[in-house]
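As you look at this complex, bear in mind that one protein chain is not there, while each of the others sits in place.
Naming follows writing order (A, B and C), and every chain is counted from residue 1.
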Amino acid sequence: MTGEAIAFYLLAAVVTAFALGCVLASNIVRMALCLLGTLGGVALLYFLMAANFLGAIQLIVYAGGTLIVIVFGVMLTSRAYGTKLRVRPLEMIGAAVVTLALLAGLTAILVRTAGPVVSPSTPDFGVAQIGTELLSTYLVPFEVISVLLLAVMIGAAYLVQPEKK
Amino acid sequence: MANFTVEDALRSRWSASAKPRAVRTFAVLGIVLAVAALGLGYLASSAPGAGYWLAVLGTALAGVAAMTCLGAAFVIQFSRLVGTWLFRLAFLIFVGGLVGIALLAWVPALLYEQVDAAVADHYGAGATGVLTVADLEAVGWALPTDSIEVRRQGAVGWAPPTDSIDGRGKAVVGSAHPTASFLAYALWPLQFRLTRDILALVGVVGFVSLLAMFTIWWERKVAGRMQSRLGPMRVGGWHGWAQSMADGIKLLQKEDIYLEGADRPLFKLAPYIAFMPALALFLALPFSAAWICRDLDIGLLFILALAGIGVLGVIVAGWASNNKWSLLGAMREACQMISYEIPLGFALLVPVMTTGTLRLTAIGELQAGGFHTWLAFQSPFTLAAAVLFFTATLAACKRAPFDLPEAESELVAGVYTEYSGFRWSLFFFAEYAEMFAVGALAAILFFGAWYSPLPANWGAAWLHGPLWQRALYGILFNGPLWLIFKGFFFLFVQIWLRWTLPRIRLDQVMYACVQVMLPLSMLVLLGATFWALLVPHGSMLAVVANLACTALGVGAVLAIIGIVFYGYSNRRQLVGTLAIEHWPGS
Amino acid sequence: MEDKVVHGQPDLLTDFDRQRVAADDLRTEELLINMGPQHPSTHGVLRLMLRTDGELVLEAIPHIGYLHRCAEKIGENVTPVQFVPYTDRLDYLAGMNNNHGYSLAIEKLCGLEVPERARYIRVLMCELNRIASHLVSFGCYGLDMGAFTPFLYAFREREYILDLFEATCGQRLTYNYLSIGGVTQDLPGGFADKLAHFLDYFEPKIDEYNNLLSYNYIFVKRTAGVGVVSAADALAYGLTGPCLRASGVKWDLRRCVPYEIYDRFEFDIPIGIAGGAIGVPREVVVGDSWSRYFVRMQEMKQSVRILRQALQQLPAGEFRAKVPAALKVPAGEVYLEVEGARGQLGYLIVGDGKKTPRRVKIRGPSFCNLSIATHVCRRVLIADVAAILGSIDVVMGEVDR
Partner (left out) sequence: MLTIGLTHYLVLAAVLFCCGLYVMTTKRNAVGILIGAELVLNAACLNLVAFSRYRTGRLDGQIAALFVIVLAAAEAAIAIAIFVNYYRLLSTIDADEGRQLRG
């Protein structure tokens, strides 16, 4: 049993538990917290895969993001309507069947097509390399994304601005 | 004056059945945790890679928790004894702590290097292997003379010995000293990374706890002095130094109250969500080039991320309390955090851009050349970034004048309204830990990190001298004491501001962020970019700006010192005759 | 939700206000919050029902009566001399002023003549107590705004005044000192020196506190333009005291309807001044919280002036008129108002020849001043409610009586 295996199984359990928490929670704030747990677990998985920068970014961006989700979850819902997310039993069963089937299918395919387990031979990339790559190989998508972010910022501001009467 | 002892605090609290129950609970918990720690430790010793890291974390946390629980059981069982004993020896403990910190500064250099040298001797440079106690016994304990130098230059943290330490002077091998046998047994565990990491984690946990306790007491003393009173004076001997300890014991025994209708799991969880990140960010916070638990190449991002997560605990606490004041406090906290992280991030980008690295030790090492090499004094923009950073951290730590989430005159106690006892104190541990962390971060990023204002190469010769010269070097030029000192300086400024300024209103907080700090920080970042592009290092303009900023910084420090000195020497005149004469009631 | 204009002050909207009004549009649910009876900034057991939209207070409704102690009814069942201690408990921060008003009313009804020295002692005590009361107001207001330190300073100075009171009458809070026909005992030896000493010490301190708190940028930003009460509104709601004067109405009973011996002293009536004048920050609007607060600070200076003059003129002589042991309240009715620390404190006493009055009615200034709270606390932030309440400076003992 290697340390990586221990860590992976531990984190996988945590991530799965939190994801299931998201599924089972009926309260929006709890759901958001479970989401945070999942995201944190995934961030640790990134650390496990030596993607340190990505892990940290995940924590920063998603901590902020989840925060907003929670805040709006609190503000936009009330116990009367929002909290008890009433799910129709039929819908629930249907969704469960479909998702479980999908999961089973995916897992089966993944396991069957799994190649031999190889240890990664890649070096651990540093932040500098990511930066260099972003500004050389991936410069175009990088710029596109930044333009998109600007558009999103303006769009969101436009959407929530009070109506002129 | 009769001292208020722990026993006094306990006497009023314990019911007949509570004491044995608490002892039993703590003892059982402690044993379980100890077993868990041992198991995890065993796993960790065999686990390489990231799993090792997790296991170490688990081992250390479980170990600390086990020790805490067993200690609590012991203290509660023998509270009368412990109380009197503790408070008799108050001063000794205090002085011992100070001396301990001073000595600890050289542990990595003196002990770890020694063991590493022994390993290298035995297996050859660059190789790894495990020494037996007998091997260690054969090693003489003369200190490797230039190991400290190597450690300082290497700046490798507590990484495995093989990482970068090469070509260092060999330990002198001599005949077995009478104490060598004992030392060998004591030092044998130090050759394992696991031991060093656990020591580091225990050190971090201990430091954070002591930090919070000390800072709470200190804040009360500072507040008292600013308000022409004495502050805590009774518990303990000297100036009520044990006040936070007694408060802590009191808080531990308080009833854990839940509100009807509160979201209990979240309510219980929230203090931990707030506390754990505040604790964990110390893992990446360097106290000096060698004194760091994990020297991450994304250290700054890591700390920022954890600080962001801690806020979530406060928000969840406010929401789960089922109290409208708490909820309003949580909303304020959310507003404030989301807004102020942006100028904070921009301000942080300036030193990152100047130095070109996110690794905190690397940023720190660049400032070794004395006062004028500190990053804040490199250009007007870095200085502005330092000011912006400090202001934004005030808001991020919800300290006055940005303490809206707990604004006691508006929101009762804001998010903390419904918390009591231990959970309540956890929030404060988190708050003070974070306050110190941002202070230390300000020091690392802008104000010379663990270096004194004197250039570090001035006393370099002392590194090869006897122990006292090395210790003096550590005190005068370079070492964790300097970072702690700087961190506490910024902490003091935070305390000072809190007891001086009124609170800002919510809309003004948002206004200050969005309309003032955000554009300013953007301009500063832009300016710093152009400065880096257009002003070459060593050019006339750069030197002039450097000198001017340094002069400004020196002037500010001298002004503060002058004000303090003036205030202290004229305190009687300043307060007024009446206050001194205690008139006319006496 | 209906009116987008801040009620009663359409021309005083600051940029902040506009932002706040605009923020209204993001409608979230309305929240009913109980501010009090246990709340740090309601100064006692006031309970405010806040109807808020997030942080924005739509309406604040004061609920009072938590400290009702039947003072008026007790007044009808005890003799006037016995009732004096009860008046101490009305406005417990300015007990001397309460004693004063009641004593004056009874004296007027019974036709008692008070000796000169007693009148001067009364003025001394009332003005000292006014300073003490304003100091509490100043300190607590800082506390409401999140500034802790001025509170301790204010209480330090107040402590000296209380020491003076203790030396004089043995009490520090409820004095029972200004009694019917004069004062209960003469001033202790050395009082004049001690008081002069205190005044010399205290007067410069006021400027120090102005520099510390009144002109603090954050403090001004928090209070200036918040809770503006126009002069017309102030008069309509029956505001008196500093609250009225801050709205620009130069009305002080000590000067306008002089009672006791106040016509013998020279002093100014500080009123609220619009921002930009000397010593007034730019943001200040007449009648806002800062004006109310600052009027008190200035009044302390005026009180010091009065105290100095009274101390200089203090005559020798009797300290108390001969009051019949069984004082009967003659048939008739008297209504008398004095300028208390918080405004006009009125006593209506109806006698019918018995030992006890038939009716005692007290006009507590805080009660009327508090009534403006609902009017002003509209479309303000929760933090502003604390600012407004603190600047009105209510004492619940007087509101509930």
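Just so we're on the same page, contacts are C-beta pairs under 8 Å (C-beta built on N, C-alpha and C of every residue); 3 or more make two chains touch, one makes a residue touch a chain.
If you're wondering where the values come from, they're calculated on a predicted model, not measured in any experiment.
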Residues in subunit A touching the chain absent from view: 1-2, 4-5, 8, 12, 15-16, 19-20, 22-23, 27-29, 31-32, 35, 38-39, 42, 45-46, 49-51, 53-54, 57-58, 61-62, 64-65, 68-69, 72-83, 85-87, 91-92, 95-96, 98-100, 102-103, 106-107, 110-111, 114-115, 117-122, 125, 129-130, 133-134, 138, 141, 145, 148-149, 152-153, 155-156, 159-160
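FYI, only the chains that are shown with their structure count from here on.
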Geometric centre: closest chain by C-alpha means: B
Mean-CA-position distance for subunit C and subunit A (Å): 59
Centroid distance [mean C-alpha coordinates] between subunit B and subunit A, Å: 31
Residues of subunit A touching at least two other chains: 75
Multi-partner residues of subunit B (each touching 2 or more other chains): 331
Contact footprint of subunit B on subunit C as seen in their complex: 16, 19-20, 31, 33, 39-41, 54-55, 142-149, 151-153, 156, 159-160, 163-164, 166-167, 194, 197-198, 201, 205, 213, 216, 218-219, 221-222, 381-386
Residues of subunit B touching subunit C in the complex: 223, 226-229, 324-325, 328, 331-332, 400-401, 403-404, 407-412, 499-508, 511, 576-579, 583-585
Interfacial residue positions of subunit B with respect to subunit A in the complex: 43-44, 46-55, 263, 266, 296-298, 301-302, 304-306, 308-309, 311-312, 315-316, 319-320, 327, 330-331, 334, 337-338, 341, 357-358
